[in-house]
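One chain of protein is taken out of this complex; the other chains stay put.
Labels run A and B following the written order; every chain starts at residue 1.
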Amino acid sequence: MDRDILLGIAFLCGTWPALGLAAEDPPLSPASRDCLECHEEATPGVVADWRRSRHARTTVQAALAKPPASRRVSVGEAPEGTASFAVGCAECHTRDPDRHPDTVDHGDHRMHPVVTPADCAACHPVEADQFRQNRMAHAHGNLVRNPLFRDLMDQAVGIRSRDGRSLKVSDPGDATRADACLACHGTEVRVVGTVTRDTAQAGEMTFPVLSHWPNQGVGRVNPDGTLGTCSACHVRHEFSIAVARKAETCGTCHKGPDVPAYPVWSVSKHGVTVKSREASYDFDAVPWVPGRDFTAPTCAACHASELADASGRVMVPRTHRFADRLAWRLFGLPYAHRPPQGPDTTGLRSADGLPLPTALDGTPSPGLIDPAEGEARERRLATVCGACHGTSWVTGHFQKLHHVIEETNRQTRTATGMVQEAWARGCARGPGQGSPFDEVIERRWVESWLFYGNATRFAAAMSGADYGVFAEGRWWLTKTLQAMSEWLATCRARPSR
Amino acid sequence: MDRDILLGIAFLCGTWPALGLAAEDPPLSPASRDCLECHEEATPGVVADWRRSRHARTTVQAALAKPPASRRVSVGEAPEGTASFAVGCAECHTRDPDRHPDTVDHGDHRMHPVVTPADCAACHPVEADQFRQNRMAHAHGNLVRNPLFRDLMDQAVGIRSRDGRSLKVSDPGDATRADACLACHGTEVRVVGTVTRDTAQAGEMTFPVLSHWPNQGVGRVNPDGTLGTCSACHVRHEFSIAVARKAETCGTCHKGPDVPAYPVWSVSKHGVTVKSREASYDFDAVPWVPGRDFTAPTCAACHASELADASGRVMVPRTHRFADRLAWRLFGLPYAHRPPQGPDTTGLRSADGLPLPTALDGTPSPGLIDPAEGEARERRLATVCGACHGTSWVTGHFQKLHHVIEETNRQTRTATGMVQEAWARGCARGPGQGSPFDEVIERRWVESWLFYGNATRFAAAMSGADYGVFAEGRWWLTKTLQAMSEWLATCRARPSR
Partner (left out) sequence: MDRDILLGIAFLCGTWPALGLAAEDPPLSPASRDCLECHEEATPGVVADWRRSRHARTTVQAALAKPPASRRVSVGEAPEGTASFAVGCAECHTRDPDRHPDTVDHGDHRMHPVVTPADCAACHPVEADQFRQNRMAHAHGNLVRNPLFRDLMDQAVGIRSRDGRSLKVSDPGDATRADACLACHGTEVRVVGTVTRDTAQAGEMTFPVLSHWPNQGVGRVNPDGTLGTCSACHVRHEFSIAVARKAETCGTCHKGPDVPAYPVWSVSKHGVTVKSREASYDFDAVPWVPGRDFTAPTCAACHASELADASGRVMVPRTHRFADRLAWRLFGLPYAHRPPQGPDTTGLRSADGLPLPTALDGTPSPGLIDPAEGEARERRLATVCGACHGTSWVTGHFQKLHHVIEETNRQTRTATGMVQEAWARGCARGPGQGSPFDEVIERRWVESWLFYGNATRFAAAMSGADYGVFAEGRWWLTKTLQAMSEWLATCRARPSR
C-alpha cells in the first residue's frame, strides 16, 4: 500500500499515533521549551499528562477560530505573544509574575508554582468571573470566618485527651484542619519563606515555602489573593473538560454523609445508566448533546454544562456559578433554604442573631433569594430535565422534592426543639453558654440535619431510592430523633441544677 | 481510494457513522414519523436515546429471522402492521389504546404515556409472562397490603413531631412513601384527571394527570392494572439488554444495608474482576458465553440470562422469574427461608399467626417451596457456577452458605427471644399491643436481622469477604445483640408495671 492510503486508513481507524505518525503538534513557546528541557526528566508524569491535554495540542488562535457554540475559550483575542503557540508550562506558570508572591527566579524565568484562576482567566475570563461569584470559591472563608461553623469544625476534629475525669478538647492545629475540612474547603496558601534545594537538573535552586501546601480545595485562598483553584475539577495537568464532567470529580468532596450527592447519584437511575453506558458516551463534546453524547446526566450536565440539541440549538448556557439552576439549598444549616444571594455567606444573620441562613425555628434569614428567583432557577433546571422527560414527569418530580424539603425541615424543627429544651433545662450548654456542638445530645442533633436530613433530601432530588430510607435517610433520621427523645427523658428526670 | 474501498475500511473500523455514511436504517411507521416531527424538538434526549437503541435499528421481521438461540423476541410472528418497521414511538405508546386508561388524543393519534409490560408483551410475551410470576412484579402489594410490612414502612418513614414530652409519629403521607420505599417497590399510578397545556410544537394539548408519577419501581401498579415496568431495568429509551446485565442496574434497589447485593458483589472477586475487565466484555451478545463474553458474572449472569458455551450449547435458559435459580431467600423476614411458592406473598401466615414467611421462633410458614424444589434450584444455579468452577469448589461454596444461613438464623432467634422478653415484661409493646417496630429495642431487633443478618448472608452467598464482618456484617450483628442484652438488663431492673 502506498503511504497515502496507509495514512488514510490509519486516520480512519484512529491508530495513527500507534504508527508514530504524529499529527502536527503546534509549536511551543521558547520559554515552555526551556521548561521541558529539565522537566521531561524532573517531573516526567506532569509532562506526559500535559502532552495528553488539549493545551498541548492546540493554539489559542486555533481555539478562537472555532464557531462560538463549540469554542472552549471565552477571551476575545489571544493574550499577547501566545496566539500561535501551544499552551505550555510557561504560559501559565510565568504569567504576570509580579502579581504572584510565590514567584521565584527559576533558570532564565520568573516562575510561580501556584497557578490561580487569575492565570486561567487569560483565556477563560467568563468562566473565571462566574466562578468568583460561585459559593464554592468562598468555601474557605464561609467556613473559617463564620464563628458557628468554625466551632463545628473544631469540635468535630479537635484532639481529645483525658483531663481528670473528663475529656478535654484541644485545638486540632492547622495541619489537622488542612487535612480534614479544609481539604475540600481550601486552605490559605501563603509564602512563608524560601528554601534552596539541590536539583539533579539545574543544581541549586530556590523555591518558595508555602503554608498549608499542597491543597486542591475548591475554595483555596491563593498567594495572589484569588479564591479557588480550577484544577480542583479540571485535574492537573490534563485540565480535561471530560474529567470535570464526570461525577467522580464532584464526588471527591460531595460524598460524605453530610453532602452525599455522589453516592445518591450513583444509585439513581441517572447514575446507574451512566455507569452502564459511559463507554459509549462522548464526555468531551462542546456543546454537549443529551441523548447523543450521553443518555443520562452527570452532575455537570444538570448544574454546569452548556447543553444543545442535535441541531445545535442551545437549551441551557454553560455556567460556573453552580447555583444558577438551583432553587433550593438542600444542605440544611440547619434547615434547607433558598440559596443565599451572594457567594460570601459570612454576613448572613438569622432572626435569632446567629450567623445562619435560617433561624433555629426555621425562619429564613434575610439575604436569601426570593421565591420568584427560586422559581426561575427551577424552570432553568427543568429545561435540562425536559430533554428526556415530559412535563408531567418533571412537574411530579419537583412536587415530590418540595414535599420532602418540607417533611425533613419539620423533623429538623422537632430535633431542634429537643436540643433547645436540653439547653433550657441546663442539661447541655447551648449558644452563648458553650459550644452547641460538643455534647452528646448536640452531636445527635447535628447528625439529624447534617447527615440524615441532608441525605433524605439529596435522595429525593435525584431519585436515589434507598438512600432516602435505609442507606442514610429516614431510618436513621427517625432513630436519631428517638434517641434524642430518650436522652431528654433522662435529662428531665435529673434534679434541676 | 475509491468509494468501495473507503466504505470497506470504514466498516471494518467501525467508523462509518463518523463519515455520515448511515447504514440503512429501517423505515419508521407513519405514526412514529408523526411523533418525531414534534418530539425531535420537544424531547430531543428521548429521541436521541431511542436512536441508539436496537428498536430503532431493526424491524420485528428481521428480529424474527434470527436463529432461535440469538433471537431477542419471543413472539411467534410480528404484531399486525409492524413487521417491516422499526420499533418507534407509536409502536409502544399507541398500542391497544382502549386498555390504557391514560390514553389521550394527541395530534392525530391516541397515545398513552405509561407504557406497560402488556405493551412490551406484543413482541416479548414469554418475558412478560415470566415477569408476572416474578416476586418483584408484586413488590408494591407485597409491601403495602401486608399489615406488618406496611407498619414497618410507616414507622421507618413516619414524621416525628413533639407531643408534650414524647414523640408523635404521624402518617408520612403518600408523597413520602413514594419517595421512600415505593421508589423501588413501585407506586400505584392512576389517572386522576386531565390537564391542558400549551406546547411549543402543537399548541394546546390535553394530558392525563397521574397519581404518584413519575415512578420506575419494579413493582409499579400501572393504570391498565398490569404490574411492574420493564424500564426499571431496561432503562428508557435505549431499552438495552447490556444495561440490564450490568450490576449497577440491579444496584439501584439492591444497595442499602437491608439488601446489599450490589455492594457485596462489588467487593467480591466477581465484582472486582468485572470492574477491572468490563471494557473487554460484550454485554450485548445473545446468547451470552462465559469466558468469552465476560470472565466474571454480574447479577444477570447468575440469576437471569441465557448462558451458552462457545459452541452454542445452552447451559441455562433465560428467565425473568428470578427465583428460578434460588434455593433460599436470604432476605430474612425475620429468618432466611425457602422462597415462597408464588409471587404474591400477602397470603402467607406463620404458625404464630403473622403474615410472615417464618414464625418468630423460626418455623417456616406453609406456602414456601419444599426442599426438593430448593435443591433443584440450587443445582440450576450450580450449573452457572460450573462454567468456571469445578465441582469441589461449587460444593464447598454452597456448604459454607448453608452454614451461614443457619448461623445467622440462630442469632436472629437470639435477638427475637430478647425482644419477646421485653414484650412479655411490658418494657415494649409487641404485636397486638402496638407497633413491633417503633421502640428502641424493637428497632435494634430489626437492624439485627434486616441489616446485619442479611448482609452477612449476602456476603456468604457472593464471597463478599469483609462485608460479612466489619463492613456491615457480624461485628455489627454481635454488637447489636449485645446492646439489646444491656437494654434488657435495665428493663428487668425496672419495677414491674
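Throughout what follows, a residue touches a chain if its C-beta (ideal position, glycine included) is under 8 Å from a C-beta of that chain, and two chains touch if they have at least 3 such contacts.
In this text the structure is predicted, and so the values were computed from the model without any measurement.
*Asks:* For the chain not shown, which residue from B:S170, B:Q433 or B:S485 touches it across the whole complex?
*Replies:* Checking each option in B:S170, B:Q433 or B:S485, the one touching the absent chain turns out to be B:S485.
*Asks:* Which listed residue, A:A62, A:L148 or A:A180, touches the chain dropped from view?
*Replies:* A:A180
*Asks:* Any idea which of A:S29, A:T59 or A:S240 touches the chain not displayed?
*Replies:* Within the whole complex, the residue contacting the unshown chain is A:S240.
*Asks:* Among the options B:P26, B:G88 or B:G271, which residue touches the chain absent from this view?
*Replies:* That would be B:G271, which touches the missing chain.
*Asks:* Just checking the interface: what residues of chain A touch the absent partner chain?
*Replies:* With respect to the unshown chain, the touching residues of chain A are 1, 6, 9-10, 13, 15, 40-41, 43-49, 51-52, 113, 155-162, 165-167, 169, 172-173, 175-176, 178-181, 183-184, 195, 197, 207-210, 213-214, 216, 235, 238, 240, 242-243, 246, 248-249, 251-253, 255-258, 279, 440, 443, 450-451.
*Asks:* Name every residue on chain B in touch with the hidden partner chain.
*Replies:* 5, 8-9, 12-14, 266-269, 271-273, 275-277, 279-280, 289-292, 295-296, 309-311, 313, 315, 386-393, 396-397, 399-400, 403-404, 407, 410-411, 413-414, 417-418, 459-460, 463, 465-471, 473-475, 478-479, 481-483, 485-486, 488-489, 492
Quick note on the criterion: only the chains that are shown with their structure count from here on.
*Asks:* How many Å are there between the centre of chain A and the centre of chain B, using C-alpha atoms for each centre?
*Replies:* 33
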